[in-house]
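Following this message is one structure expressed as structure tokens.
Missing here is one protein chain; the remaining ones are kept as they sit in the complex.
Order of writing sets the labels: A and B. Residues in every chain begin at 1.
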Amino acid sequence: MSKQNLALLILIILLALLPLTESRFYIFLGTDILIMGLFAVSLNLLLGYTGLVSFGQAAYFGIGAYTCALLMKKASLAFPFAFLAAGISGALGALIIGFFCIRLTQIYFSMLTLAFSQIVWAIVFKWNSLTGGDTGLIGINFPAYLDSNTRFYYFTLAVVVISLFILRKVVDSPFGRILTTIRENPERTEFIGINVKLFQLIAFMISGSFAAFSGALFGIFNHSLFPDLLYWPQSAEVLIMSLLGGMYNFFGPFVGAAIMLYMRMLVTSYTQYWPLIMGTILALLLFFFPGGIVGFLAKSRIFTRRAK
Amino acid sequence: MPDPSFLLIQCLSGLTYAMFLFLIASGLSLIFGILRVLNFAHGSFYMVGAYLTYSFVSYFIDVPGHFWLAVLFASLSIALIGGFIERFFLSRLYIREELNQLLFTYALVMILGDFAKIIWGTGQLSIPRPAVLKGAVQIFGQYFPEYNIFVISLGLGIAVLFWLILNRTRWGRIIRAAALDREMVGSLGINVNWLFTIVFAIGSWLAGLGGALVAPIAAIVPGMDVEIIINVFIVVVIGGLGSFWGTLLGALVLGQVISFGILILPRLAIVFIYILMTVVLIIRPWGLLGKPLRR
Partner (left out) sequence: MLKVQNLKKSFDGFIATNGVSFSVQKGELVSIIGPNGAGKTTLFNLITGHIPLDEGTVSFKGIDTTRMAPHRICRLGMGRSFQRTNIFPRLTVFQNIQAALLAHKGKSLTFFKPVESFFREETREILERVALKEFAETTSGSLSYGFQKQLELGIALASEPELLLLDEPTAGMSAQETRQTIELIGRITKEKGLTLLFTEHDMEVVFSISQRILVLHQGRLIAEGTPEQVRNNPEVQKVYLGESR
């Protein structure tokens, strides 16, 4: 087994042992990191691998979250089906939105992803009768057989590990390689016989569905949902997580999420000025660590793989 | 059928809001046109401009015309802050991919937002309108604040002034040339680095001015930075990034849409403005008056 796979296995085992600490706090943090880590890695499929800077990923996170929660609460749908439906809704949303967005490039692409995301936010915000609007959707309970923090943590761990496994396979496949050529040079990729728009759209949909899955998990974990989740700073935050960890590396965004959530937890216990700290760290990152944390580590040792 | 004079007042309200949007958006558009940076922190400059005006008013309270002094000092301070940020920080990111510059401006949003909270607290601040513009005029039986009329006139005046500068002066020509081809301008002997700093400072000044002028008529609160920037983005999308008249047109359109939208379809108004932004980007990404972006 390669060094890297061994390290991953050890990490998974450690994560599985986490609940033994009996600390509600760490179980919470762990679940949060797993969910946001998956969200960040799903975004990075677009950002780091395909070169598409989407400012609207919060939309799929939110669509997944609300779909799952609403189906469970209002339609009394069993959790497995609601969860699956969340992923499908994310993919569908990405299909519709992505179809229009990929026709644009650069800043216009980003702005359109932002615009669509704001439409989704506005709909969720205003559709009080369905989503509870500003007052939120509350009372989202654990599904019957996952009715404790620990059980839900294990479920989340399983889902996230499987999802990352799938995403890793996608990224290491010929499809994934072509995505990187699209990132490097879309014009050239067109003329090696690739329908670039099709590939971008597929990447969009994969990214959207995993973002939705992470959103669905979040809804249950948080026991409530608020439209804030879809507001654009949320999209910016997950972008920053990716950059923090390193967008040219598969696990970078996950590491970024873990660091950011951990730091936020630390900092907010001392001060309310977390944005100030976050902004400063982001700025330092941009100036001194262009490859993110993982990128920086990769340059100093050879134990992480670059997203080629 | 609502009363026509009421409609007129709504229209004028929309126009007032449009002028604020125009001031901030023209700064954003100018910076984007020359530096190719979409400055997320433009809303923050607006906000800090408002906060600084509050402080300067307190500082100058015994001086006659203290409001105008405050506006002057506040907007110039923002210009200096903007220029400083560009010169010593932003410029170092030009060689990197655009995402880095974008995220840096976002980092500024977070930093400036918290600085404002630290210095001015989280409560709501306000200042009174300047004495000379305290009243209201009667228009067809309805009252409309004199101050707002002043803002509308000033906005249009600045629009005309800027158009004259851009099209009838040497510096204006240089700026327009730099928007098309910076390297060329550099080889003409112009110090492009300083040009960028100055352009960024001017753009910031406009945002700061907007904030200074809004101080007497809006609540100065945390969050006004994030709230305004998204509307500013919609304005430049509708009008066209980098287009001067487009920005004015976009501001006017959005101003009216928001003003009447809240009246006609209060629940859908907010969705509608984003749908508007989306439709423009899909059908005509370079806006109503912009030019297609060269690849």
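Just so it is clear, a contact is a pair of C-beta atoms (placed from the backbone, for glycine too) under 8 Å apart; a residue touches a chain by one contact, two chains touch by 3 or more.
If you're wondering where the values come from, they're calculated on a predicted model, not measured in any experiment.
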{"item": "Where the missing chain makes contact, among the chains that are shown", "value": "A"}
{"item": "Hidden partner chain, touching residue among A:Thr31, A:Thr180 or A:Gln200", "value": "A:Thr180"}
{"item": "Which residue of A:Gln4, A:Asn195 or A:Thr268 touches the chain not shown here", "value": "A:Asn195"}
{"item": "Interface residues of chain A (partner: the chain not displayed)", "value": "169-170, 172-178, 180-181, 184-185, 187-196, 199, 248, 308"}
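Note that in this section only the chains that are shown with their structure count from here on.
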{"item": "Distance from chain B to chain A - Cα centre to Cα centre, in angstrom", "value": "33"}
{"item": "Contacting residues of chain A [partner chain B, same complex]", "value": "53, 100, 103-108, 110-112, 114-116, 118-119, 122-123, 125-126, 232-233, 236, 239-240, 243, 272-273, 275-276, 278-280, 282-283, 286-287, 290"}
{"item": "Contact footprint of chain A on chain B as seen in their complex", "value": "38, 89, 92-93, 96, 98-100, 102-104, 106-111, 113-115, 117-118, 226, 230, 233, 237, 241, 267-268, 270-271, 274-275, 277-278, 281-282, 285, 293, 295"}
